[in-house]
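Every protein chain but one is kept in place in this view of the complex.
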Amino acid sequence: MPKVVTDVTCPFCGTLCDDLEITVSDDNKKILSVKNACAIGAEKFNHTKEPGRVTHPRMRQPDGTFKEISYDEAIDFTARMLVKSRKTLMYGWASTSCQAMSIGHEIAEKVGGIVDNCATVCHGSSLIAIQDVGIPSCTLGEIKNRADRVIFWGCNPAHAHPRHMSRYSIFPRGFFTVKGHKGRKIYCVDCRHTDTARVADTFIQVQQGYDYELLNAFRTAARGGPLPDEIGGVPKEKVYEVVEELKTGRFGVIFFGMGLTHTLGRNHNIDIAISFTRDMNEFTKFNIIAMRGHWNVTGSGQVLSWQYGFPYAVDLSRLDKARYQTGETTSVDLLTRNEVEACFYIATDPGAHFPIAAMISSSKKPTVTIDPHINCTTEISDVHIPVAMVGVETGGCAYRMDNVPIETRKVVDPPEGLLTDEEVLTRILNRVNQLMEEA
Amino acid sequence: MSEFLIKNGYVYDPSQGINGERHDIAVKDGKIVESASSGATVIDAKDKAVMAGALEIHAHIAGPKVNVGRWYRPEDKLFHSYKRGESTRIEGGFSIPTVFKTGYEYARMGYTFAMEAAMPPLYARHVHEEIHDTPIIDEAALPVIGNNWFMMEYIKNNEIENNAAYVAWLLRQTKGYGIKIVNPGGTEAWAWGLNCLTIHDPVPYFDITPAEIITGLIQTNEFLGLPHSVHIHQNSLGLPGNYTVTLDTLKLAEGHTAKNRFGRKQVMHSTHLQFHSYGGDNWGNFESKAREVMDYVNRQENITIDTGNVTLDETTTMTADGPFEHHLHGLNHLKWANVDVELETAAGVVPYIYSPNIKVCGIQWAIGLELALFSKDPMRTFITTDHPNAGPFTRYPRIVTWLMSKKARDDQIKAFKYSDKVVDATEVASIDRELTLYEIAAMTRAGPAAALGLSQNYGGLAPGMNADIAIYNFNDETTDPAAIEKAYGNVAFLFKDGKICVRDGVIVDPGMKHTFWVDVKVKENKQVMHDVREKFLKYYSVNEGNYLVPESYAPHQHVIALDATQ
Partner (left out) sequence: MVEKITLNLITCRSIQQGVGMEAGKTSKKYFDACSIIEMHEDDMKNLGILKNTNVRVTSATGSVVVKAVTTRQELVPGLAHIPMGPWANRIVSAYTYSTGEPCFKGFPVEVEPAPSEQILSAVDVVKDACGLLKK
């Protein structure tokens, strides 16, 4: 008899929907159907059905082909690489559990690694801004229950966080928001007329790269100051009008994404968005939330913070203290400046998502990648260690974009013989300890 | 397990009335025993003070707001990292140390237990993840309930039994220890940008007052017979003239009787009272009302308090009192972080510099000390810094020094830029009292253990009790303030569960920490389970099935099981 696993948490994006229902064959081996997930989440669970999954570690040969090796060999290679390298980039972590991260950090402390997560190319700018000006924020349930003014700025949840709008931000009826969508005014600020813009009541098309100027204008308008006729392609009348509407709301929120963090100005764009939010609290209740991307990139930031005090780019290479300096200990900078001696990637694919200059540097160094699937990084690594998919084939703690911790579940067995991240990392740690004692 | 005999020490144990007498303490299998066999390892404690491991009753050391403090203040790590030891993890941070440093620092000062004072239920898993990673010390966490929607609805309808069933359910879900109230009603109001500044201000929409919330939760607490009393951070924290609100709140404890099997006698713990003992009506005529407040506390045996001593450091304030942090940000304009938590609570974080060059900070410093020095019952008065709000817990050695030495206090008063104004607005300069080690032991060991319902096994050195023992290089003869501070900050030995974890201030063993939580059995309550189901379906953003913190998150859990079905 197939069985249904309920309350399943989706390991794709920072929305971390936890209401999936997954039907599994009675031998626990196959996913038969996925309910409640978005297209991307469904694809992730269904992917387990695809043939051709790698089930053994692989080592790249001089001719560029890969040869299967045992876990023991792969772990020994990895441990030796880590012990030998004086500075290892240990990047990724956004798609694994907090428990696995903890083990990874212990390894990094031993061998002098630099632990960085996907925030480094994603919401790193936001983290820098929050370190500068703080952040007034709330959980997503607060939005559902109270928000009547919702702004999406430089983000496109219709594509990147598909169920965000129906679960939290636009459509749901909550305690004080019994009218649901009808009781909310939705704004979208973007340089493209996106699918998110289509569901907004008001679309404000900002010229690409002019978000800082426009946010500055919002701030000025909130304080009743004068504006030039046009700001980033937006007429000043529009700015005054929108700000007045925001002030008449009872509870407002800004969701922002890569449109702010990636464009010129980076952290300064977030800084002023936060400052605007803070100013708005003089008039009404206002919050701001970063649309975190990977399902557990937030978790990596949390674990690093409680263990070392910094949310990403944590340099442990001095062995006795943790350091953090963006631009210096951040992955892309470390790689382009050729400052690391080896690369250790886990639960991520920098090959696909880092600028090519960084990956050219990476490909010249001893590299180990731990990932369930073949991807752009595994193919330029020396060793690829396949593992069970966290959130599908093994569980563990994850943190949602609003920092709420939610457990991911194991719904099916991993393919025969496949280890989990936690198991692989524990074995690497043990091997590192052995090698260091021998030395 | 190994056996120890601690010889020749001066023992300070208020739980047995032992005041500095020489006593040998024997330890076997993690417990204190009557006598040791000849094979026991002898620890020479000559000229040293021997006390039970200290218990921290109120600190913010694990969880979401603490971690915001850590990561949004990289500057807090500058200059404050330790060289890593042989068997320890990397340490970092000053006002909000990392979990590793937190565990080590408590242990170095002789602490073996710490209460995380504010756990937002929705974030309970996060709190427990941090507790899990904090070495050596035992920990527990108090879920914040003073602005919880379920609670407000039950209490408004006078349904104490339903509220009790809900609280029991919540403690089990969150692996919590007791009932924490923070700015009752005010934090819910803050979700609309408002506040409740007196105990009679109605909560928007919910149509209930802070006074009703507090009373209802005291009744709930005693209905369940929890080990700890309700633990309250009152309305109007940190505002000039708030001592009247404080007295109004404390009076709510009158007429209630503690009902529990742990020997706890009080029904209310009023926390960080320093922040609530302010006179004047603005920062210009701001003054101490510690005497007025302590006069009441000394008379009213139904309550315990902790001080919340200002340590005169740069620190990071953090509290579930969301509106207060917004107010504080308005005063100092430093970076403000806030998180409102659906149906439950909120929290804010703002850095703060308690400068000896600012008059108000000097007065706050004085008030914290006055509370302890005016106390007639050290068993009901506990030392805290409301870490990290009034200062980091790592300053306990300095606070103990101020309390034990008038000279140390006078030196500090002299060092203030506005000494005269501080002296005018307070009484600290005219207090000659110097606390004894016996009184310090009551305020940090026996007292908090009793208030937490743990006095059967913790906070004392009687045979049968847990072998959590701190041995310090000082005694009642020690008068040099610098020597007191140094000794209190670096235990000669710390035994945790009968094992030596610290020796001469150096961590030698990661110990075996326990997470304490309270599991109360209540009568099956269909109404409450129905309400839970409905609220999760309609208003929470997580599924009910994902709310529970599994027991695997509580390492070596110490479950206090209660039966409230009778």
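Each chain carries a letter (A and B) given by its place in the written order, and its residues are counted from 1.
The rule is simple: a residue touches a chain if its C-beta (ideal position, glycine included) is under 8 Å from a C-beta of that chain, and two chains touch if they have at least 3 such contacts.
Values in this document were obtained by computation on a predicted structure and should not be read as measured data.
Asker: According to the contact rule at the top, which chains on display are touched by the left-out chain?
Answerer: A
Asker: Touch as defined at the start, partner being the missing chain; which of A:93, A:153 or A:354 qualifies?
Answerer: A:354
Asker: Using the touch definition up top, pick the residue from A:96, A:169 or A:267 that touches the left-out chain.
Answerer: A:267
Asker: Check each of A:193, A:223 or A:318 against the chain that is not shown and name the one that touches it.
Answerer: For the chain that is not drawn, the touching residue is A:193.
Asker: Using the touch definition up top, pick the residue from A:8, A:22, A:69 or A:128 that touches the left-out chain.
Answerer: A:128
Asker: Given that one chain is not shown, which residue among A:6, A:202, A:363 or A:433 touches it?
Answerer: A:363
Asker: Please output the residues of chain A touching the missing chain, sorted low to high.
Answerer: These residues of chain A touch the chain that is not shown: 12-13, 39-41, 43-44, 47, 50, 64, 120-121, 124-125, 128, 156, 158-160, 162, 191-195, 205, 208-209, 258-259, 261-264, 266-267, 293, 312-313, 326-328, 330-333, 335-336, 349, 351-360, 363-364, 373-376, 379-380.
In this section, only the chains that are shown with their structure count from here on.
Asker: If you average the Cα atoms of chain A and of chain B to get two centres, how far apart are those centres in Å?
Answerer: Computed from C-alpha means, the inter-chain centre distance equals 35 Å.
Asker: For the complex, give me every residue of chain B touching chain A.
Answerer: Of all residues in chain B, those touching chain A are 62, 64, 66-67, 70-74, 76-77, 81-84, 89-90, 92-93, 96, 98-100, 122-123, 125-126, 129-130, 133, 149, 191-193, 205, 326, 329, 334-343, 346, 349-350, 538-543, 545-546, 550.
Asker: For the complex, give me every residue of chain A touching chain B.
Answerer: Residue positions touching the partner: 6-7, 9, 18-19, 98, 102, 106, 109, 127, 130-142, 144-146, 167-168, 173-176, 250-251, 278, 281, 284-285, 287, 301-311, 316, 319-322, 324, 397, 399, 402-407.
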